[in-house]
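One structure is given here, and the rest of the page talks about it.
Apart from one protein chain that is not included, each protein chain of the complex appears where it belongs.
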Amino acid sequence: MKPSYLEDEHSIRSWLLTTDHKRIGILYMVSITVFFFIGGAAATLMRIELLTPPGDLVTSTTYNKLFTIHGVVMVWFFLIPSIPTVLGNFLVPMMIGARDVAFPRLNLASWYLFMGGAAFALWAIVSGGVDTGWTFYTPYSSTYANGHVIAMATGIFIAGFGSIATGLNFIVTIHKMRAPGLTWFRLPLFIWTIYTTSIILVLATPVLAITLLLMALERAFGVGIFNPAMGGDPLLFQHLFWFYSHPAVYIMILPGMGVTSELIACFSRQRLFGYRYVAYASVAIAVLGFLVWGHHLFVSSQSIYAGMVFSVLSFLVSVPSAIKVFNWTATLYRGSIWLQTPLLYALGFLGLFTIGGLTGLFLAALAVDVHLSDTYFVIAHFHYIMVGGMVMAYLGGLHFWWPKISGRMYPEALAKLSALFIFAGFNLTFFPQFLLGYLGMPRRYHAYAPEFQVLNVLSTAGASILAIGYLLPLSYFLWSLRYGRKAEPNPWQATGLEWTTPSPPPTDNFDVTPIVTEEAYNYAP
Amino acid sequence: MNVSPGIAHQFDDAGQQREAATLGMWVFLATEVLFFSAMFLGYTVYRVSYPRAFADAAQHTLLVVGTMNTAVLLLSSFVMVLAVRAAEQRRRFSLAGLLALTALLGAVFLVIKGFEYAQEIREGLLPGANFHIASSQPEHARMFFYLYFLMTGVHALHVFIGVLLLGGFALRALFTRRIAAMGTAVDLLGLYWHFVDTVWVFLFPLIYLIARHP
Partner (left out) sequence: MSSVKHYLQILAALLALLALTVAVAFVNLGPFNTPFAMFISLAKGALIVFFFMNMRRETPLVRLVGGAGLFWLGILIALAMSDYLTR
């Protein structure tokens, strides 16, 4: 028998110079885990500060830097790479029956770009931080910011090219490397979502790159493209920034939807209800996601007419999202449910994403948004999508494919317990923030009026439960590497080509290129 | 497992490898379109906002030089096409020569652009401490020159990268032992070079042809 990809070679060099998509996935997994805990540490400090109404732990400047670190690190160095680069890198070639991605060296280069960008960002953080918020709005970032805005922007710029390369690689791989017989409508839905995510990565990220470049030029050399004192328009920055950053929300959530589709089909032992509609809905979300950025500018000087156009378009995104939610629910209905940890996460995703999505409709409505803009309502809304949605899906996927990735089983009972911890902790952290926002507490302040204290204390209490919930999987995944039960090739009796390989798979994935003759999720009823 | 020469292990055959590479290049070019598009949007916004100032400012650009440079780039694209042809026909010395000629034309473009920049800086058109221009709205005319230097600068960077690649490929064509393996790579380099040419084709009227009529 061939050695597994983990056993093939042991030297550090063999890891750092690997072109094996599975090892690159592991490299990303280790890196983004580090960033997750850096971003989490910043969040922890913020939540502790917000225990009491006056700003008694950190100064307002420090607080500004904390939420900037939290935002930048979590968005660009955890959420955007999370599922695509870890699970995507590991699974895309395996799910389509290929030996590797189309451009393996480019794939490794993506990781180095990512780490190079991260080095700049970390340098910006340790040498004094940035106080602009993750959005870098001009003129805060260009004229008034204190700190290392340019270093931080450079980091994001470089990491962005890593994202583009990853997206390009997946698009070509999914088009050109599928096994014989694996037609588009036989693909697992995870592949559909990675494909649509890649389209967004490739078409949106370059706009962010040039926008950050313009911002940095304005800060360094006084180029006045966004400077009103020089005839520029700061709103142009916001248009360009959100042309990237709103689709980036879908970069973060679409792969989560893909993972959820896999988990729900497997653990209810049914073909996914309305497969084609779920597949098309991914494409629709990716395209519509580009048409709605103006809803971030409702309370700026954007014209009312444009506001109405963007408001209507924003409502449209809810249609494909709802199609997915209904189809997942319909798949569970009369399924033969097997309540393992991955399904717990998928169910968590389903509920929390729905709440996050529905509250998005409040914010897409022009008039309501005026009241809710820049309050904790917005914070709660997008954390329900990002953390309740994406992080849940990432953890669910990690548990589901952990036996394949590591060749070991994780401890099921402890895993279920931590899934519950995370679900409870998450809701306790963020549900009070909906109320805080609705009552008018603005975001991004380190001090607040005393009447908001009870809800803030609840939120901080939830955050501590959430923190324990996140530390548990980290511990037992590491534990399982050595002490976990050895995994069978297909511990969940799941369909999909990745489960036909040994756990962990050999470097070339398949001895013989598989030939696909059936549709995805062909579970016996 | 595949061990044929010139085919990477992840591909089944040469056809798949070539198709993947071509598709990858086109996806990259789509990315490049969006990279430039932010600047084109900036241009559109400010031209619509400040039509008068843009007309004043554009009078100071050097139309003859710009037209000449456009012709140089179009000619270089033509030579590039011949290079791709030579690669397909595996004519080593034509390939090396044509690639070198394309690189030379690219370099000519950059040199002309350099003299143009120098002239403009002497006239005080580079936004900065010495910026001055005869316009009723000098602030807004300055916006034109921000965009001008930015867009042509980013474009020139692309030309520069292209010239380096072309030069490298010309050398490779001279010394490689497997000229047949270069076909796809030359093809892709050609796509890049034509793309850079196309961007210039759109920049040209936006910079040089505003309000030239009496």
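Chains: A and B, in written order; residue numbering restarts at 1 for each.
Definition applied: a contact is a pair of C-beta atoms (placed from the backbone, for glycine too) under 8 Å apart; a residue touches a chain by one contact, two chains touch by 3 or more.
All values reported here derive from a predicted model rather than from experimental measurement.
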item	value
Contact with the hidden chain (one of B:V27, B:A53 or B:I133)	B:V27
Absent-chain interface as seen on chain B, which is shown	19, 22-23, 26-27, 29-34, 37-38, 40-41, 44-45, 48-49, 63, 67, 70-71, 74-75, 77-78, 80-82, 85, 88, 190-191, 194-195, 197-198, 201-202, 204-205, 209-214
Chain A residues that touch the omitted chain in the full complex	175, 199, 203, 207, 235-236, 239, 243, 290-291, 293-294, 297, 301-306, 309-310
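As a working rule, only the chains that are shown with their structure count from here on.
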item	value
Centre distance in Å when chain A and chain B are each reduced to the mean of their C-alpha atoms	35
Of chain A, residues touching chain B in the complex	93, 98-104, 164, 168-169, 171-173, 175-177, 202-207, 209-211, 214, 217, 222-225, 230-233, 236, 239-240, 243, 508, 513
Partner chain A, residues of chain B touching it in the complex	1, 8-12, 16, 19-20, 23-24, 27-28, 30-32, 34-39, 41-42, 45-46, 49-50, 127-128, 139-140, 142-143, 146-147, 150
